[in-house]
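Omission of a single protein chain aside, the complex is shown with its protein chains in their original locations.
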Amino acid sequence: MDLAFLFRFLSSIMVITSVAIIEIRDLRRSSYAYMVQSAILSADFSLIAMMTGEWHMYLWTMSSLITKVLLVPRAMIWAIERTGERSEIRPVLPLTASFGLEGAIIISLFLISPSVFPLAESRFPSSIPISLVLFMIGIFGMLSRRCALKQVLCLCHMENGVHLFLASLAYRSPITVEIGILTDAIAAIVILLYMAIRLKHVAGTLDTFKLSLLRW
Amino acid sequence: MIPVLMSLSPLVGSLLSLFLGRRQREICCILSSLISLILATTAFISVKAEPELFLSGEIILDGLGALTAFLISLIVLLASVYSPRYMNLEEGKHRTYYFLLQLFNFTMLSVCISNNIFLIWVFVEATTLSSVFLVTIRGDPTSLEAGWKYVLLCTVGLSIALFGTVMLYVEALERVGESGILWTELIKNKNILNVKAMETAVIFIIAGYGVKAGLFPFHWWLPDTYSEAPTPVSSVLSGVLINCSFLAIARFYLLSPSGVASSLLLLLGIISALFGSIAMIGQANMKRLLAYSSVENMGIACIGLGAGGVGIMFSIFHVFNHGLLKSAAFLSWGGVEKSNKAEVPPSVAFSLILSFILLGGCPPSGIFLSELGVLTSVVRNVLLAVAYLISVFTSFSVLSYNAMERGLGRPAGGNSSPIWIVPLISSAMSIAIGLYPSPLLRVIEEFLGGAS
Amino acid sequence: MVIALIPCALLVFGALISLFIRDKWICNLLINSITALSCFLIAAAGVEGFLTKAEISLPLDLEMGIDPLSAVFCIVLGVIGFSISIYSIKYMEIYDKMRYYGICYTSFMLAMYLVIIVRNAFWFILFWEMMTLSSYLLVVYEHEKEEVRRAGFKYFVMTHIGVACIITAVLLLYQQANLAGIPGMSFSSLSSASRLMPPYLLHICYLLLLIGFLVKAGAVPLHSWLPDAYPAAPSNISALLSGFTAKTAVYATIRMFFIVLPVDFWCGILLISSGLLSMFFGGIYALRQVDSKRLLAYSSVENMGYILLGVGAGLSLFASGKGVLGSIAISAGILHTVNHALFKALLFLSAGSVIYRTGRRNMDLLGGLGKQMGVTSLLALIGSLSASGVPVLNGFVSKWLIYSVTASSWEIPILPICAAVAVMMSAITGAFLLKYWSSIFTGRPVEEVKECPKQMITGEAILAASCIILGIYPALALSPIAEISGELGIPIGVVKEQLLTGIFLIGPVAVSTISLITVFSFLSLFLLLTVAFLRPIGIRAEPWFCGARPSDLRYQASSYYRNIEEAMRAAYIGAPGISLRIYKEPNTDRFLVSPFVRAFKRISRAFLLPAMGYIQLYLALMFLALLLIVGVIAWIS
Partner (left out) sequence: MDLIEALINLALVMLIAPILDGFARKVRARIQCRIGPPILQTWYDIIKLFKKRDIDPEVSGKLYSISPYLSLAFSLIAVLIIPIGCREPPLSFTGDVLLLIYLLASSSLLMAFGSTASGNPFSGIGASRMLSMMILGEGMLAGSIITFSVFSGSLRIGSVIKILSTSPHLATTVALIPLAVFVYLESERVPLDIHEAEPEIIGLLVEFSGRKLGLMKYSLMIRSTVLATLLIYLAFPWWLADSYTSPFYPISIILWLLLLFLLTFIFTVLDSSLARYRINNAIESLVPFICISFLSIVLAFLGV
């Protein structure tokens, strides 16, 4: 069972978990799904570390484990309790339509990614389309969901995609880069959650359709 | 070591201000930005054609960086001198305001001096995060909504830029090897980089940083953020924040000024110039009007960048002038907001009219020169020149109409507290540059000489 | 050439000084004396410019030079500026924003002076823009009043449309110069560039420059800002505006269309037709005015019609090969510019002194001031008589010269018809100036008013004296003007000989001698007059009111030419169905400016449609654009 096959298998599971994160209505369970996905991501990082023998990849897996698997879901649940939001506001798109769109995104990205990103000769060719899929699904989630907290979750999901892309291609970059990018991602998520709580407290709702007073 | 000290002094100032009393906090904020201004001017004066490297290549001091750093520290100093008199915040907000203002200053200065392509991304992202709570300091639903949009849109945009940077890095790794992460290495042997891969990377970078710079299809967060933020913050945001992202775009564009990237910049530039100026026409809220004027001016800068040759020099010069005058316009508008609606103190009215007309591009101002320079670089293609002229004339007439509408007409009165001197400093500096631009142009030329 | 630079330094010094003087009276005195001194020096520079054709080029390629054309306009600016500055020492006391006035007035004077001596297109645009801006700030001097602001805004928009056209035209020329490899933006390089321009581009340049200059001159198709802007400005400023700023447009037209760009026949025809329209509509609308400064504003439009007729005739005659007659026509146009500058400034200053004392502009409410303000009424009389072309005064000579040139150029059929219309218009000029003078200065005094202070009288007296001198001895102005034709490639000797003694005056009589004869006959009659006065003066009695009660019977200014207005109802565009009681001003900008403003507002609303506040929409638009870009690039490569 060589590591490359294991790497590809784990990445494909991540695609399934990403669809789960977007579709699950209940905020608490979708953050759990996010925790699962981050765990798989960290496993991927460790595999890359083993394969390339880069010592600081281990550091990267450790930090992503601590932050993505423990810290962010904890913060998310804390925010869910503070704002009292049980489940998501009914999204505009019905279930089947969003499933269909996500499927279309996945398939189209797998087809066009080789022509757009001619990085065939990199060590992990398979991870590029997968990270793109994660990224686009995250964006699609933010587009189609009304609840602010759900948008934050989709943002974290998108960050996972970016980090996978980063790790699989720029695994030889110095440590300062990884620390910087990771802190930025986490800081953005924490700030967004804090603002979501303030919004709930001040504006009374987390529905972004109602939060659109600034026009023209 | 000057650039490192220059960026660290606001960081130290911000941390210090957490533990001080109300008055001392304001003074500490002003002091730290003053120190960073002095260091920035010494760096600007001592800058040479060849970029100097510090801390094993991580920190760089070249023409473009020094110029933007000087502008940033100047504008933040003006804002920090302006805000004690303008803002009346209770204790909690007062502390966060001054802490974040200096932190914001630190992040922007470090963008100018960072040589590592990833660190540029990290610090630009940090500028967004540090300025969010400055925007939502007022705490009412609209400012929170503006902050929400600001963070979400900028983070998503910048992640696109991250994609581009990673692709660039992979390409550099192959061609240049380990040290490919440093911008100076890349610029030295940019001709051996594979053109095809570079193109897609630069496209993604332009799109990504374009979100922060406020180019047309990505600018939607700009008007809401500027109109909701308190005036000194929006003067810093509009004056210098978009300069940082423009600096990033310029640095990466200079790596591969290929056909596709330059035509993309020209396309985005002309659309944002036209959109910005026409969107300004019907605006009632003055700050939104100035926001759309920022979109328009960034469009003009991108046109200059895309046109290449002398256009690049004048676009950098234009962004510098625009920073000066946009913050002057916002600060003088703050003066008008401060005086009660019935009457406008004559000194504030004078600084408002002066800064708005100069921002529009009236002859003595630097913007007139840079707009003329960008026009000469784009004058070959008649269609582009005509669209460019339309946008420049519309923005000039709308800005001067609004200046006259709000400056004149109300009887002179009200307390003209001395804060109106602050915007006058930057307007006077812009007039001086307009009449005698050669030292600035020399620095930019040396930088461009080194880079190309 | 050094004398030419001293006034600039003085004016800049004046502008800076006025910033720091708190006391109103001292600031006013200082500003006006500085401008008076610098205007005197400007006139001296003009005279010196005749003797030595001086050129100077400062750094940043700011070339300046005084050739005969600039010299004539320098002298005119000097004389008018000097008298207006002296006048405004006392006049500005009724206003209080002295520093605002100080900065704008000195920069306005400086900009006008530099516009007429600069030789570089870039700096020409810069000073033209500076002149427009400072004149705007002066027009909105009393910006507390609502209609002043509205008039100022219309002035701002229309003059800046003109400036935009001029900038575009100069840039077209500059682009041509770049392609042909000719460096720099000086007039000489632009003229050589214009020679190798494709004809269609050249005609676009002509059209744009025409629009730019006609807006500034206030010729009819683009004059709708003028009748609002002049009354809104304080009187000494409107005197300067109508006296010289409109003339800078004439200077620029002559500079551009004769010296820089190749001469073109159809531009001449355009100028002539615009002149004809301005004469006709300026005169007719002036007949109806009840506000004194509006009447004078429309009279400026009319006189600009005469000037454009002269210059346009010159241009078309030049283009059709008749150089000598063409240069005489231009000299006639420039002479009328000089004369009009003098007597229009005099009329505006007299209106100003009436406002200084009574504070009113509506002629219906004024009347009978002639008794108390004797000297002002005499000066106003001199102004209005010279404007309506009474032979001894200066208006007659230039009008007569323009008509004789246009009437005697039979190749271009339109010109004699213009001459006929012009003669008819001169009668209308006499009519509305009679209305102006008599409704203010004659009849029973409406209120007790003292005479105006000395400075205002001296200011007006200088202008009146120059009107009379140029009337009696026009060769004083004609010989320098004739030298201008030397610039246009016509030997000066021929033009001078033609003008003063030649085809225009078969036999020994020169133009100046006609006036000598009139003076001679005056003298003889005055002798008769003095003899008559030896006899006892008649009785002073109540005026005979033909039996009516002599209470406050007054002949209102608005009822002066009611029948003529009735007959010419068709000519008043934009005021259908004149009901003489409700006086509707024909606002041409109802269908010229406001539709554009509404259209622009709608377009900007349409552009902003997607900004509906939904963050999802913004994200969707962002990614749509990104997808588009990536798709196009993938498709290209």
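The letters A, B and C name the chains in turn, as written, and every chain counts its residues from 1.
Methods note: a contact is a pair of C-beta atoms (placed from the backbone, for glycine too) under 8 Å apart; a residue touches a chain by one contact, two chains touch by 3 or more.
What you are looking at is a predicted structure, and each value in this text was computed from that prediction instead of being measured.
The chain that is not displayed touches the following shown chains in the complete assembly: C. When the full complex is taken into account, the listed residue touching the unshown chain is C:Ser404, out of C:Ser404, C:Thr458 or C:Ser479.
When the missing chain is restored to the complex, the residue among C:Met424, C:Met612 or C:Leu628 that touches it is C:Met424.
Counting over the whole complex, chain C has residues 368, 370-371, 374, 377-378, 381, 385, 388-391, 396, 399-400, 403-404, 407-408, 410, 413, 416-417, 419-421, 423-424, 426-428, 430-431, 434-435, 437-438, 441-445, 503-509, 514, 517-518, 521-522, 525-526, 528-529, 532, 535-546, 553-555, 560-561, 563-564, 566-567 touching the chain that is not drawn.
Convention: only the chains that are shown with their structure count from here on.
Interchain contacts join each chain to each other chain, per the touch definition above. With centres defined as mean CA coordinates, chain C is found 45 Å away from chain B. For chain A, the set of residues touching two or more other chains reads 116, 139, 142, 151, 211-214, 216. In chain B, the residues that touch at least two other chains are 148-149, 152, 156, 196, 200, 223-224, 282. Those residues of chain C that touch chain B in the complex are listed here as 97, 100, 125-126, 129-130, 133, 140, 143-144, 146, 149, 152-153, 156-157, 160, 164, 167-168, 171, 174-175, 178, 600-601, 603-605, 607-608, 610-611, 613, 615, 618-619, 621-622, 624-626, 629-630, 633, 636-637. Of all residues in chain B, only 148-149, 152-153, 156-157, 160, 196, 199-200, 203, 207, 211, 217-218, 220-221, 223-224, 260, 264, 275, 278-282, 346, 357, 362-364, 375-376, 379-380, 385, 389, 393-394, 396-397, 400-401, 404, 408-409, 411-412 touch chain C in the complex they form. Interface residues of chain B facing chain A in the complex, by the touch rule stated above, are 58, 116, 118-119, 121-122, 125-126, 128-129, 132-133, 136, 139-142, 144-149, 151-152, 155-156, 159, 162-163, 166-167, 169-170, 173-174, 178, 181, 196-197, 200, 223-224, 227-228, 282-283, 288.
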